[in-house]
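Shown here: the complex without one of its protein chains, the others still in place.
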Amino acid sequence: MKAAAILFWIPVFPLIGFLVNGLLYLAAHSKLGGKDAPKGPHGHGDDNAHAHEGASGGAGGGHDSHDDHGHGDHEEIPFAGVHSVIGPAACALSFLASLLAIAAWWGETHGHESIVATLWTWMPIGENATWFGAKAIAVDAAFRIDALSALMLFFVTLIGTLIHVYSVGYMGHDPGYGRYFSYLNLFMFAMLTLVLGANLPVLFVGWEGVGLCSYLLIGFYWTKTWVADAGKKAFVVNRIGDFGFVLGIFGCFALFGTTDFDRMFALAAADPGRYAAGGLLTAVCLALFIGACGKSAQIPLYVWLPDAMAGPTPVSALIHAATMVTAGVYMVARCNIFFRISHVWAVESANGHPTTGWLLTHDASFVVAVIGGATAFFAATMGLTQNDIKKVLAYSTVSQLGYMFLGCGALAFSAGMFHVFTHSWFKACLFLGAGSVIHALSGEQDMTKMGGLRKLIPHTFLTMFVATIAIAGVPPFAGFFSKDAILGETYAAGYKVLWGFAILTAGLTAFYMFRLMRMTFFGTFRGTPEQLKHVHESPASMTVPLYVLAAGAAFTGFLGIPKFILGSENAVEKFLEPIFAKLPAAFVLEPHELPHSTEWMLLGTSVLVAVFGIALGWSLYSGAFPFAIPSRIAASLGGLYRLVRDKYRVDELYEAVFVNGLIKKGGRFLWEIDARVVDLIPNGAAGLALGLSNVSSWFDRTFVDGAVNGVGNVFQAAFRGMHRVQTGRAQNYALTMAVGIFGFVCLYLLLK
Amino acid sequence: MIGVTHYVALSFLLFTIGVTGVLVRRNLLTVLMSIELILNAANLNLIAFSRQLGDLNGQLFAVFVITLAAGEAAIGLAIIISMYRLKGSVNLDDVAELKG
Partner (left out) sequence: MTAPFFFWFFAAVVVFGAVGVVAMRQPVHSALFLLLSFFGVAALFITLNAEFLAAVQVLVYAGGIMVLFLFTIMLVNIRRTAGQPFVHTQAGAGLLAGILLLAIVGGTVVASSRVRGLSDAGAAADPARLASTSITRNVTEVVNGKKVSTPVTEEVAGNSQAIAWGLYRDYLLPFEIASVFLLVAMIGAVVLGKRTMERVD
């Protein structure tokens, strides 16, 4: 079969699953009224201030309702069986289709080219356009498979399927079971569209789709206000990033006249100088990166991810560990040629002496690296103080995403993508493991109430332990290789300060992960006896995916053994090499070659830091709660500790500045403008009419009446002087007559 | 020789004196007497020209003038009497009923 034909089916299987699950759910629940109101989640432990007790326990295996009603509420979920089959099956079919497609593609091109399957012409703009210079910028609905998307396809569908299977066990008794699977399938559809998109608009469709599903799934238990708020927060913060992304798409349209990846990259590779000139390409890169910040939870748009833990744990695993949040990194890696061009242009236009400020404004990849590094460190510090198991993992995710962007910022895109790959394995394993723990403890999420679970839930413990070692960066597990690749590239690229922070972050990661392990699985149990009574291992539907994921966390690292050890490029680099299109000689970056000794030193340093972190985490959190040394440290640091524990009060800052300041006060300000300035127009018109009428009436009074009265007054004044003539005395009249006679005679004489 | 011119001049002088008297005097009676003077002047003029032209019409006209003067004097004096009864004086200044 040709790869192009198969591509279509990869997202369509989950779409069908979504439709079937959704319709069945609607059919089942349309008459039942409020019966399907989602019950609460497994407890609310977002920060240490609110240790929300989970529900009182269920008992027995597979009992996952976790609502306040307790065990007796054993409602039959309609079509449970159908949902259980259709949901994972849709994803599994998608996985199989992906494998087939990858095989077909490999067979056709040996991984060197991309295959594009055009489905239909989506936006036939421009053929007959008479505006914007009549550029034809037709956008096709097309899917594409190349090395990058093949990599993504593989682990997205595989881990997705595993999580679907896990969800069967985890959400088995949730009344919203059908709804859950339909959303999950919809998410897979959107994610696969994103991965397979052959141009930016199609990618953006998937982008928005995963954002929507994230909102739906985070707010799964929307009857609780804070859960609904978390969903909204995720969506809104994401949206802010999407705005930047859309601007980036517009920029691409403007620069290249197309957004098709093949065509864009070909144009860029052919004449990089033209596009980089004036920093246009840098601007586009930055705009796209803003979108990535939103989707992949980087500074300043990361605030939604910790709150996203309000959703069911498998959702956190799938969306916020393995797939959705990596979409940003995927997009940046996809557009690697832009970043590379921008970087070279920035360096050259600074004549080889760039300063940090210069780089920040002219080099998009530098910005990516800085933000990635800062986020990694920042989030790691926040993870130190959390007591909710899921929150620790959330901050860990943000931190690891920062690593990925750090790698991409150092133009080591294959290293970044490799970390995406490995991270999805161990983070999904960790999240599912955490879900298993929560499930075992009937909804408890607060680590201060856990402890000593090692022997009680051994499978969970084992898999989580493997994943923890992986994330801590201990060789030979996966995390070590991918992290070291990034660290090495960062150092080689010259970003030594960032490397320093990254190393510190690695240490912090190891520390807080082992803190988590210690608090959860070791020591004595700190929960209620009731919980202890009901502790049970998860069913096979949950443990099998855990093992698969743990195996991935353990062994996938060997795909990316560093070059200096291997002697040649490792599998990942070779695989991803076609992604990086060739640039003209002027724009080719010299690959950074470090002497082997330096490389070994770097490697050793990272291992050392990891071991040190583990040791510290292990030792500090031994013994009983409250742990002696950490408490002393916390007490002595006082304000700083509280600041970190409160997540640096960033949420409060955003609330004050944007929500209250911008939106509420801004809204009020706009209302004032409307009332004062805009309404000035009708009010002013009325005032003007009034004024004019006053003028008119004044005119009427003064001139018109004045004229009329004036005539009378003139006569009155005239006669006031003349009335004396009428003395009433005959002699005066006689005099007048005499004078008249005299006058007439004179006249007669004159005329004669 | 005394020609008609002399008589005419005399009559005009008389006329003028009479007009002056009408205009100047305050007492109504004196005013009336001045009016008689005017009439006499007119009569003199008429008779003089009658003599000069040999036409009797002048004299006849003068007869009528005298007749009318008599009647007018009678009426005038009667008016003066009644005015005196009304106002208590025969001062022309006091008769300004039509003062406007």
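Each chain carries a letter (A and B) given by its place in the written order, and its residues are counted from 1.
By our rule, a residue touches a chain if its C-beta (ideal position, glycine included) is under 8 Å from a C-beta of that chain, and two chains touch if they have at least 3 such contacts.
As the structure is a computational prediction, the values presented were derived from the model and not from experiment.
Student: Which residues does chain B use to touch the chain missing from this display?
Tutor: On the chain B side, contact with the omitted chain comes from 1-10, 12-27, 29-30, 32-34, 36-37, 40, 43-44, 47-48, 50-60, 62-64, 66-75, 77-82, 84-85, 88-93.
Student: For chain A, enumerate the residues touching the unshown chain of the complex.
Tutor: Missing-chain contacts on chain A: residues 731-732, 735, 738-739, 741-742, 745-746, 749.
As a convention for this text, only the chains that are shown with their structure count from here on.
Student: Which bits of chain B are touching chain A when the two form their complex?
Tutor: These residues of chain B touch chain A: 19, 22-23, 31, 92-93, 95-100.
Student: Which stretch or stretches of chain A touch chain B in the complex?
Tutor: The contact residues of chain A facing chain B are 723, 726-731, 734-735, 738.
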